[in-house]
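Shown here: the complex without one of its protein chains, the others still in place.
Chains: A, B and C, in written order; residue numbering restarts at 1 for each.
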Amino acid sequence: MQRNLNHTKICVIEKVIDETPTVRTLIFSDDIMSSVLPGQFAMVWIPGINELPMSVMIAQEPGKAAFTVRKHGPASTGLFNVKIGQQIGVRGPYGNSFDLKQGKLLLVGGGTGLVPMMRLLTHIKPNDDVTVLIGAKSKNEVFFEDLANNLLKNNTHRVIVTTDDGTYGEKGFVTDMVEKLVNEISFDGIYTCGPEIMMYKTVHLAHSKGLFVQASLERMMKCGVGICGSCCVGEDLVCKDGTVFDGEHLISNKEFGHFHRNKAGILENY
Amino acid sequence: MQRNLNHTKICVIEKVIDETPTVRTLIFSDDIMSSVLPGQFAMVWIPGINELPMSVMIAQEPGKAAFTVRKHGPASTGLFNVKIGQQIGVRGPYGNSFDLKQGKLLLVGGGTGLVPMMRLLTHIKPNDDVTVLIGAKSKNEVFFEDLANNLLKNNTHRVIVTTDDGTYGEKGFVTDMVEKLVNEISFDGIYTCGPEIMMYKTVHLAHSKGLFVQASLERMMKCGVGICGSCCVGEDLVCKDGTVFDGEHLISNKEFGHFHRNKAGILENY
Amino acid sequence: MEPSLVTSIGKIQLERPVMLASGILGISLDVFNRLYRSGAGAVVSKSLSTEPWDGYPNPTIFGINGGGWINAVGLSNPGAQNFAKMIEPNKDVPIIISLVGSIPEDFSTMVEQFKNSKVIAYELNLSCPHVAKVGLEVGDDPELVKKIVSTVKNSTNVPIIAKVGLGTTHYLNTVNAAIDSGIDAITAINTIRAIAIDVETQRPILSNKFGGLSGTPIKPIALRCVYEISSKYNIPIIGCGGISTWEDAIEFILAGASAIQIGSAIGDNWIHVFNDINNGIFQYMKRKGYSKIDEMIGLAKKS
Partner (left out) sequence: MEPSLVTSIGKIQLERPVMLASGILGISLDVFNRLYRSGAGAVVSKSLSTEPWDGYPNPTIFGINGGGWINAVGLSNPGAQNFAKMIEPNKDVPIIISLVGSIPEDFSTMVEQFKNSKVIAYELNLSCPHVAKVGLEVGDDPELVKKIVSTVKNSTNVPIIAKVGLGTTHYLNTVNAAIDSGIDAITAINTIRAIAIDVETQRPILSNKFGGLSGTPIKPIALRCVYEISSKYNIPIIGCGGISTWEDAIEFILAGASAIQIGSAIGDNWIHVFNDINNGIFQYMKRKGYSKIDEMIGLAKKS
């Protein structure tokens, strides 16, 4: 019988990398997950605990993939605590992917929102001129800076880190840096993933300059396949129509940047 | 969704040929049925009446196939009476096929047992020397003689008809002719389909001369796919292991030529 | 004359016979609008309770190798009151409100909360197979079903539909009780109680262990229920369970359904499924010479 990608497949964690005190990357082998498109995600089962949507992280070895998880509530903490040799279940990949332009590119990531950005970097063309903005609250929350530089070593590029408290890189919100850059440079494509307020500002800044921008959204997810409705944002279903949306589309969506739904499906303010 | 060949497909009868007063050929369009292997059969649904196993007859037009049915009990009479434009259901094809040798070939068919023989003729090689024996009770039950000659027009061949009452062709049982021929000619392959007693004698005659022989058996069939067991002959399931069996194998089967099972599964003598 | 896709489920009239099933994408008016534009003849809301429910923790749903889905979302919903507010702006969409509860008053309270909303019917969920004290546990008690149906009937003039499924009491007893108490139509069927175990970790996959089987695997069973109900009772039926093609839809209509609902097929084929099925039905009617859906309902029983 054919493997159904909606049926959870058990994978064994082969390697764990501590990115920060609260962020870990868990590496495993799976052909399908190793070659997903940038922006695509999986539903990740932590047996006995929960199941979470997770962007699929690159693993820089053929046939391997990873998840980079920040420990937060019980579910993500459960995943964070999975040890080498332990099993997780994976279904997917789900969702669409970024429409990668060529030329001058700006990637804006915050926290684990950097995960799809890293995979996007593996798809850039040799002639692209790439700027990566990494936003963090504080020095000890910065990760993937070296990885980004490494992935871009054959391109003209800059990796700029901002911290809210100025303990590392530039001081200030990452979106202040976005504002500065879009005023200076006419980017061919801007891509963002991270906290919704960051994406909201980035989208509006880019849009006000008439620049092409895409954001990868997060919402409560139960099914990942467009059945349960829990991930809706206005009339869009993030798991099926997204997670990547054009800035233009998002600007006309009255929930983007303002509301998300809780587990009962009630709209809550961000 | 993929078409399941075990699910009945509706086909419309496009043409009807009267072969004899009690035998008709019904022609319809279906790509899968048009290209079955010689020996393969279908389960044919006559809506509201019954479903019958039927060898798939050739139709000499691309994309078309046929059934040649003798009216007998209610089921086959129902099929016999289907008119042009009416619908039948078809599932399959089922069963294995003949192992066609090259060189001197003998085909022995009786009644609708000629159906797989005609399809076999469409597979012979230009250098084959082919003898076709057609057995019938009487002149008005002879059919497919012209068709056989026509299919063999580019080969060295003979088509010999025998009738039990001598009203046409050679007088006598077709197996008398088989006996005569196997004594004269060292055939490279002998193929038979028809009444079991005919096949039984043919197999034994061929086998006694050490000749390669295959017969296509008929048994009560309900499923056609190796589930219901109704078609068993000894430990063989005609629908799945057959319908074509090697003579050697049949000779060691204690039911072949002697017993068949009725609808309740009780062994009855032929 | 071109065939018409208009169909009537008793007093409920729909432009098209293909509806969205309850629990599928059914928590937002914006999405309802989109589905209606995509071809749904009506949309049924997620089953609503008197209070908001979070539902079960994930995993709540997954796909089965070989086709179909098992879910135990646990009836997560924003509650009837919140939902009534959400759909206040509704102008165009034929919305059916699905309700779930344990006692007659739960249902009448909720109906009251929708009295100013534009809803074309209520569907009473008597058949969710994986949440305690509601759904099937209610449907399994024909006496309670009678009380609920009568109570709702007394609270509103909007047509009410009972949605049944395979429980511990034969579903025909539930149907019977609902009809006795004046139900306007029956939806058959809900998901069928099921389980799946992961052999590597040796535990049930869903957090709730048990869930409901939906999608193609249940179609022949759902179709059987529609055929049985329509053979036994003179009541409008909405067919539901495993419908994913226009042929499936026609099968349900021939078995006696006046309309059909689509759930899992959306997970397999996305929302194009509505127009695909509508078009398929339309072409079939044209080819066979039918002008109205009504002419086809129950034809298979005549053979």
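The definition used in the following text is that a residue touches a chain if its C-beta (ideal position, glycine included) is under 8 Å from a C-beta of that chain, and two chains touch if they have at least 3 such contacts.
Please read all numbers here as calculations on a predicted model, not as lab measurements.
Student: Using the touch definition up top, pick the residue from C:Phe83, C:Tyr227 or C:Phe274 that touches the left-out chain.
Tutor: C:Tyr227
Student: With respect to the chain omitted from the figure, which of C:Cys128, C:Ile250, C:Val273 or C:Ile293 is a touching residue?
Tutor: C:Ile250
Student: Looking at the whole complex, which of B:Ile58, B:Val178, B:Leu211 or B:Cys232 touches the chain that is not displayed?
Tutor: B:Cys232
Student: Touching residues of chain C against the unshown chain: what are they?
Tutor: 64, 66-68, 70, 166-170, 172, 192-197, 199, 201-204, 209-210, 213, 216-221, 223-224, 227, 247, 250-251, 254-255, 284, 299-300, 303
Student: Across the whole complex, list the residues on chain B that are touched by the chain not included here.
Tutor: 1-8, 10, 43, 45, 47-48, 50-52, 75, 87, 89, 91, 222-223, 225-230, 232, 234-235, 237, 240, 261-267
Here is the rule we use: only the chains that are shown with their structure count from here on.
Student: Measuring between Cα centroids, what's the chain most distant from chain B?
Tutor: A
Student: Would you mind checking which chain's mean C-alpha position lies nearest the centre of all protein C-alpha atoms?
Tutor: Taking the mean of all protein C-alpha atoms as reference, the closest chain is C.
Student: At what distance in angstrom does the C-alpha mean of chain B lie from that of chain A?
Tutor: Each chain reduced to its C-alpha mean, chain A and chain B end up 65 Å apart.
Student: Counting in whole Å, what is the centre-to-centre distance of chain B and chain C, each centre being its mean C-alpha position?
Tutor: Their C-alpha centroids are separated by 51 Å.
Student: What parts of chain A, by residue number, touch at least two of the other chains?
Tutor: In chain A, no residue touches at least two other chains, as defined above.
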